[in-house]
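In this view, the complex is presented without one of its protein chains, the others remaining in place.
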Amino acid sequence: MFVIIAIVLGIISLIGGVIALFHKKLVVAILAAGLVSLTASIIFLLLAAPDVAMTEAAIGSGLTTVIFLYVLNKIREKNG
Amino acid sequence: MVGPIYIIVIALGIAFTLGLLGKASKSAGWVFVLAGLAAMTFISAQWLVALLEGSIQGIQIFTAGYKPPYSISLQMGLEEAILTTLINSLGLLSLLYLGKEMVQKGVEILMVFMVFIMSMNVTIMTRDIFNLFVFLEIETIALSGLILLIGRKTAFQAGIKYLIISGIASGLLLIGIILAYSHVGTLDINGIASANNGLFRIAPIAGFLILISFIIELKPFPANGWGIDVYSASHPGIGALISGASATTGLYLLYKVLPVAGEEYLYFITLIGAITFIGSNLTGTAQSQPNRLLGYSSIGQVGLVTMILGLQPILGDRTLYLAFTIIISHYAAKAGLFWISGMVNSSSIKDWSILRKKPLLLVLFGAFILALIGFPPFPSFNGKWEILMKLGESNQYHWIAVILAGSFIEAIYLIKWLGYAIKLDEPVENQSNFHLTKQIPVWIMGLVLFGMGYYLNPFTHYAEAINYIPLLFALLLFAIDFLPVSIKNTITIAGLAYYFMLLWPAVEGDLLRQIFLVMFLGGGILTLLAGYSKKGKRPGFYSMAILMYAGLAGLLTAKGMYDFFFSWEVMTAGSYFLIIRGKRSLPHAYSYMLFSIGGAYLILGGFAIAAASLNGTSLSALSMVTVLPTWVYALIAVGFMTKTASLGLHIWLPGAHGEAESDVSPMVSAILLKAGVFGLLLLFISIGATNPHSQEIWYVLGWIGAITTLMGNMSAAFQEDAKRLLAYSSIAQLGYILFAFSMMTHIGWLAGFTYTINHFLFKAILFLIIGAIVVKLGTHNMYEMGGMIKKMPFSFIAVLISIIVIGGIPPLSGFAGKWLFYNAILEKGWYFQGALIFFAGIIAFLYLFKLIFSVFLGQVKDNHRNMKEISAWVLIPSYILIIGIMLFSAFPKDVLTPISEMIMPYFTSETLVWDGTKAMTSMGYWDGSTIMIVVGTAFMLLLGWLIVLSAKAQKVEQFNIVYAAERPFRPETTHVSHNIYAGYKKAIGFLVSPVITVFWDQASTFVLDFAGWIRRIYSGSIQNYAIHVIFYIVVFYLISLGGL
Amino acid sequence: MEQVIIITGILLIILGIFGIIRSRNLVKIVLAFTLFNTGLNILMISIGYIRNAGAPILSQIPGQGEIPNIVDPVPQALVLTAIVIGLGVTALMLAYVLKLYQDKGTLDINSFKDLKW
Amino acid sequence: MDYSISKFLFTLLGLFIVLNWGMLMSSTMRRINARVSGRIGIPWYQPWIDLVKLYSMRSQLSHGTMFYLGPVFRLMGGVGLFLFMPMIYGSQYFMNYSFSGDLILILYFQFFGMLGMALGAGEGGHPYSAIGISRGLSQFTTIEVPMTLAVISLAIQYHTFSISDIVAAQQGSILNWTVFTNPLATIAAMLSLLGAFGHSPFNLVRAPNEIPLGPPTEYHGSFLGVLRTNGAILHVTEAALFMNLFFGGATSWIELIIKTFFIYFWSVFVGTVFPRFRIEQSVVWFLKWPTIIGIFSIILFM
Partner (left out) sequence: MVKNTLILLLTLGIGLIMYDVYEDFKFQESLPLLGDYYARNAASETGSANLVTAVVVTYRGFDTLGEVSILFLTASIISFMFKYKEEHATKKEYRPASELLISSTQVFTPIMLIVGIYIFANGHLSPGGGFQGGAVIASAFLLMLLANPGMHLSHKIISRVESISGIGFVLAGVAGLVYAGGFLDNTVLSKGEFGHLLSAGLIPIIYIFIGLKVGAELSNIVSTMSHLPKENN
């Protein structure tokens, strides 16, 4: 059971990673990276690490993504 | 004792408190931080002092009250105390230096600064590898912030490059750490290291990853473009920190994690260090931006220390000490250089000539440069010396070669830079700012450098105690540099005379050294007499002259290889500064220095290999070399031959001697060249005539000597520059000397000594007088002179006597040399070399005639009609030397007999026999005194006869001459002196085509081009740099582990 | 399960490094970094994992000689630190990226070659 | 080492003989030369007449001290060479002062006069002097190469630099002469002699056509007389050197006169046959064949 979840999560995170790297649109890429973090935090839960999972969710997929988006916003502002 | 943990408490406390201060009190924040750094320095220094005294032991601090591995522990031992003291004090001085910029930019950067210094303290002290990682990250981030201090846009590019690369490195480090943890279950460095020795050692890949990330942080060549960008983009004050503190820390961390990675990586560490040392310096040769140049140099030095760390199995427990000698030199020198760079504030090393306005800074600049290259009395000299000796003992010749080659390449650009500062015209515009608070830190670093050199000397193995008094005397002369020339000249002469008397008893009974002592110091006094004719202050001249003489005297008193080499380098440095004083000397002094350093390194290499088979480094032990003896002898001999300017290594001499100041030329020609001769003599004596390993060497040296003589004389004949002519003549004379000594027979050596003494006498006279005339007439070109015999009769007589000696014309002492020479040649059986030498000897007449004719005879040039005799201060030493020539000519026996007896023990072959005043060999005979009498008498009779015959001769002007048809109007048009050997040149001038100059030119062009080509990899693209780093990692992985 | 997770972590690391050296867009490079870091964190946590063990939160103090059935807390503590550090570095990098963008109006790394040789 | 008065007087006598023989020889040679080119030539006593005339001239100009000393140096060179040369083998008195030095002394003492002359002429300030001297020196450097090689060859052969010993080694039979025992060295030396005597083809140094003026004109009266005196002495002494080294030396004045005559004649003979070389030609010529021969003469005895 866990194995399947792990495989699914792994595949999701890898796909997210590939999107993050290859997608032309930066917004999508950033969100995809956020998704990777999110799946990672689930993986941490699987690995009996609730503390880390919380942190990863709050910081990795939360704050980091927001900061990315802020910066992207600034860049767009200038372009537009 | 204040606990070391308070270093961190203070730093963080202050950093956090700064936020409370707000914007109102910017300078208060600065003072606050300064006080904090002072406190941190105090804490670490107090530990250092206590640990050095031995009053306490190093301690381990357990955070959270639990013993490692269960909690993070810090360690404060001697190593940590030294390094934290260095780092904190550098931080303190940097902040002082950066004062204004820091205050302006606000509290944030002060916080960053404080945390930066703190992080390095922790990385040094911590014994937990993950903690190390955390504080390394802090250091990285803080540094990337400090780069921004300069407020330039390029700083951002450098910052992101730095962040990205160190991000990769720290990521790999983390993988390594966690892998290691999974194997040994601890994060304690000591724990991992001890586990490595046992069963549960960490996986090789973990060791590799940990190691490679620390190596990447050290910016290894060629994966270091980002690092250099950081150096070149950041404020020089920050550059000083990166180079002095950050690099030092990085090296210590590498040392710390080496046991974690395991011993099998040591070889790769050495290799990496070697590649970096050579590669980075090589790239530096093509660089002209000061900060970037310093960056290349820093990375090179780091490479050297990395090498030393990798050589642990060979250097043993000396590793840390040796690394420290290099690090401390680099620390002080680089910090000082960066700070000066900040003051000069220019993007080209050519603008550093502005430093001439600040003599003290210029002197310190020179000291820093020399310390980096490894000159005495700086610590790096001691370090390199011991390293090479150790390597030699363990037969690690390739590493010796690498260290010497890298050091030499570094010298290439550092010396160039130094020369620019001393010689180039001051820049038209400059933004330099020599504020006192910026100067003080530089002074302190200078003091550190000299102080550490003095302090570390006794700790160095294979080293002898050094007599620092002459160096102090040089310092004293620098201190009184504001006095007029006459006073300083008197003091210098008095000093030399005193030193002469001091040394005389020391060399009592050792004729060889007595002879050279008279030449070095006696000659020094005589040539200094000419200094009274100079006006003004001659800033710096006397301290440098003393430096050179101190070196020369040191050669004589040296007992071992160490103090010999020490003196040798001191002499080289002093003479370089003397030579570069000439108006157009810059390129020539540069090539002089490069050849000297190259030669010195060959000597050093020879000594090092010799150390392999000797117990200790006594000079006299050279004869007992059993490992690669031929190589040892050849290396040392070639090293000395750079000083004697033998063929192939001579191209520096004509310019260096020709362009030097009028009283420097005799010093460097008549006196300094003899240092090379002295070295060769020592070498030859210790090798011994019958040594089976050196026969080929002598044969080759003989040929080199003969060809040098021929080429030197021939080149001299085609010279139009009076001083260069003399310089080429020196090359040739040294060729004779080399040839004579290479024969390794009793008579050959007598000939060699005769030549040495003669050359000392006549070349001093010639350079003194011709130099003074050149100054007086305002031209070097002989065809612009003429007819000076009536204006300067005393000079003429002196020159005439000198050239009679050079030509070897009986009855003067030159003939003694010639006669001994041919006897020796025939005895030795070197007939063709002998014929070549003879041919060269006749060619000498070409230039001798040219010299005396063009300057003194013929028609006076119009603008020289009102010339007077040159200064008596030049003539007095010349005539003292002439008395010497006359005595030697009339009583050769009294000079040659003691020499003969002195060298008797070295040779089994036949000797010179004296019958009254007559010298006899198996081949022939010669009676100097009789010849003097016969020629003198006959000459007087004939002169009397002519006087009787032409008593009524009418004196007429020179221009009153007979012409067939056209009569020139102006006398100067009738002075034929330009290119007078045109026909000769047409016939055999091809022999002196500058093949060797062209060779060296092309070699240097090649090096520069190559360097320029290499540095193309530093394309400036972040992506490329990342690729380099990954490439570097993968390649080293494949080399070190892929093959496992 | 651990196998799969480890492989995921490793692949993320490789993907991250690939992204760092391949991307020409600065933001993408920073993104690649976060991937790299995430992969690292996964790898680290899985080191401490012990099959069938619980989270390292105890309900009572274990007795003498008793070993609670929990996973290793040490890697978790490390990863906690690493995540925060990662955030700091990422934020800083992004600030730099923004500065560079404001300077040149582009995110193409090849435009930032003012420092070279 | 004999510094007695009688020794001195005998030496003076020798010098007198050499001087007169030198003058006679030069007039004879010029007559031969003239005959070859179809002229009558000077009377045999012409040198004496010249000498007397020159010494008695009243107008004498000096350009300076070195100009004045030049001829003295020059004459000292010739006389010194004579003094250090053993003239008659076996004669205690006509060994002169050769005990003060050997062959090397002779070789180097040649330079004494040359240098003095060059300096004296140099102070004359005449541009042609400088040209002449530079050419002379250039040529001289290469003339000496084969000569040196020959001397080294001799020194190897006889293992001595002492002229007397070399002569002694050649006594007994004509076949002991160096010319037979070491023909290569002799050839090299005799070719070098051509240059040393400065006859055509190697007489560009004092070429009568291109340089009609210069030293011979600047130096006149007693100065020129001194130079002429020296020329006579020098020619004989140098020929005597070759005689000593290669042709068995002389045991009597008659032998010396005959041998030196033929040695001197050899250079005149070549001079009438060959045209003059330019300086770069003669330089190259001397460095070519005579040098090679000289080298072989050494190789044969190594």
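Letters are used for the chains, namely A, B, C and D, taken in the order the chains are written, and counting of residues starts over at 1 for each.
Here is the rule we use: a contact is a pair of C-beta atoms (placed from the backbone, for glycine too) under 8 Å apart; a residue touches a chain by one contact, two chains touch by 3 or more.
Treat the numbers as computed from the prediction; the structure is a model and nothing was measured.
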Could you list, sorted by label, every displayed chain in contact with the chain left out?
A, B, C
In the whole complex, of C:Val4, C:Ile42 or C:Ile85, the residue touching the missing chain would be C:Ile85
Footprint left on chain B by the chain that the document does not show
3, 5, 8-9, 12-13, 15-20, 22, 61-66, 69-72, 105-106, 108-109, 111-112, 115, 118-119, 122, 126, 128, 130-131, 134-135, 137-138, 141-142, 144-145, 148, 175, 179, 181-187, 203-206, 209, 1027, 1030-1031, 1033-1034, 1037-1038, 1041-1042
Considering the entire assembly, which residues of chain A contact the chain that has been omitted?
49-55, 58-59, 62-63, 66-67, 70-71, 74, 77-78
Footprint of the hidden chain on chain C, which residues?
2, 6-7, 10, 13-14, 17-18, 21-22, 43, 47-50, 55-62, 65-68, 70-74, 76-78, 80-81, 83-85, 87-89, 91-92, 94-96, 98-99, 102-103
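Here is the rule we go by: only the chains that are shown with their structure count from here on.
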Of the chain pairs A-C and B-D, which one is connected by the greater count of C-beta contacts?
B-D
In whole angstrom, the CA-centroid distance of chain A from chain C equals 11
Indicate the whole-number Å distance between the mean C-alpha point of chain A and the mean C-alpha point of chain B.
59
For chain B and chain D, what's the span in angstrom between their mean Cα positions?
54
Which chain C residues touch at least two other chains?
16, 22-23, 97
Give the list of chain B residues in touch with chain D in this complex.
787, 789-790, 793, 796, 800, 803-804, 807-810, 815, 818-819, 822-823, 825-826, 829, 831-832, 834-835, 838-839, 842-843, 845-846, 848-850, 852-853, 857-859, 916, 918, 922-927, 930-931, 933-935, 938-939, 942-943, 946, 949-950, 952-964, 971, 974-977, 980-981, 983-984, 986-988
Show which residues of chain C lie in contact with chain A when the two form their complex.
1-2, 4-5, 7-8, 11-12, 15-16, 18-19, 22-23, 25, 27-28, 30-32, 34-35, 38, 41-42, 45-46, 48-49, 53-57, 70-71, 76, 79-80, 83-84, 86-87, 90-91, 94-95, 97-98, 101-102, 105, 107
So in the complex, which bits of chain B are touching chain C?
130, 134, 137, 141, 144-145, 153-154, 156-160, 163-164, 167-168, 171, 174-175, 177-179, 181-182, 187, 225, 229, 232-233, 286-287, 292, 1015-1016, 1018-1023, 1026-1027, 1030
